[in-house]
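Structure below; questions to follow.
Every protein chain of the complex appears in place save one, which is left out.
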């Protein structure tokens, strides 16, 4: 075992919360859904990456179903976002930051869980990146946008970098709360840098996807 | 074991048939597909929820692949809908009723199968709801509509209620054909009530989804 399970769990729950808020705010902004739709999209965004990870690893049922904390955090995050999201002025910024946080945390936890289960380093990096981008990709498909992982160059790259950093510290035997957060921060930094640079790119950051035809 | 397998099988096949007809009629109505596309969408709608359930439970290959009856019922339902669907006047009503029937039956069977495999009650409820909404969500994604589970408040709720009712009767040890059908009927009733109430809501029931851009 290369991980301290409490670290993995804490980061996983933090990523779940970030994606739940992100998915719910996206639902409020893009698709004008009611409370059930908003919370549902928050939960799918929050739990999707981990479910895809666990399906691919064959650790079934997914952690979501054997540990109620994931469901509670995902539902709670979605509900809070529903209640307070409409009043937020800077909704777009918050959506972007929460997405980057979920991406970063899940890239790290996905990679480390894959290593724990005996996959090789390269496979663990790929699986970490899939865990990071999975929930947001489901979210985008469900609200009919071209997924960020395809439309934004600096989305898959930071996930791969964060997962690689996590694998490196785990292989060096120095994986702990600090290095795990460090790996996630690396991913987060690159992602947010990419968002900033996009300010000058043809697609404005407020609408990075050409999707949502009926807006 | 909390279930009588024949009951589970019969309800599962009834849900498969309802969703096969629903998916095929949706294909006829929304996407103007040919016979292969119509039957394929019927089969995906019919089998999708159960496949997602079995993947999440880790009971692989899914029941669909080890039991030919699911494939036969799904293909047969899709074919019948293709042959007779074009002549139906009240296609929209039938699509809605069949969708509600599939939702209800799969919410019950998904929850009970999860209990049988040792999951806790809360997890079984969630898994039942996922089984209920899974096929229709795949259908909507494939024909590029915002899924009902997001756009319609009273879609996930009745699935959760039906799954909860199934779990309650199973835990009370009174799960049988009558109580299982009762749990499904509860879900069906709430869903159809929701459809009726939507008559006065901004989105007309004939087009509950803002999707299908090329209609």
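Think of it as A and B in the order they're written, each chain with its own count starting at 1.
By our rule, a residue touches a chain if its C-beta (ideal position, glycine included) is under 8 Å from a C-beta of that chain, and two chains touch if they have at least 3 such contacts.
The model shown is predicted, which means the values in this text are computed figures rather than measured ones.
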Contact residue for the chain not shown (choose from A:24, A:101 or A:149): A:149
Sole contact to the chain not displayed, among B:25, B:55, B:81 or B:129: B:55
Selected residue (touches chain absent from view) among B:13, B:41 or B:111: B:41
For chain B, residues in touch with the removed chain: 27, 31, 33-37, 40-41, 51, 55, 58, 60-62, 65-66, 68, 71, 141-144, 213-214
Hidden partner interface residues of chain A, rising order: 55-58, 114, 119-120, 122-123, 126-127, 137, 141, 144, 146-147, 149-157, 210-211, 213
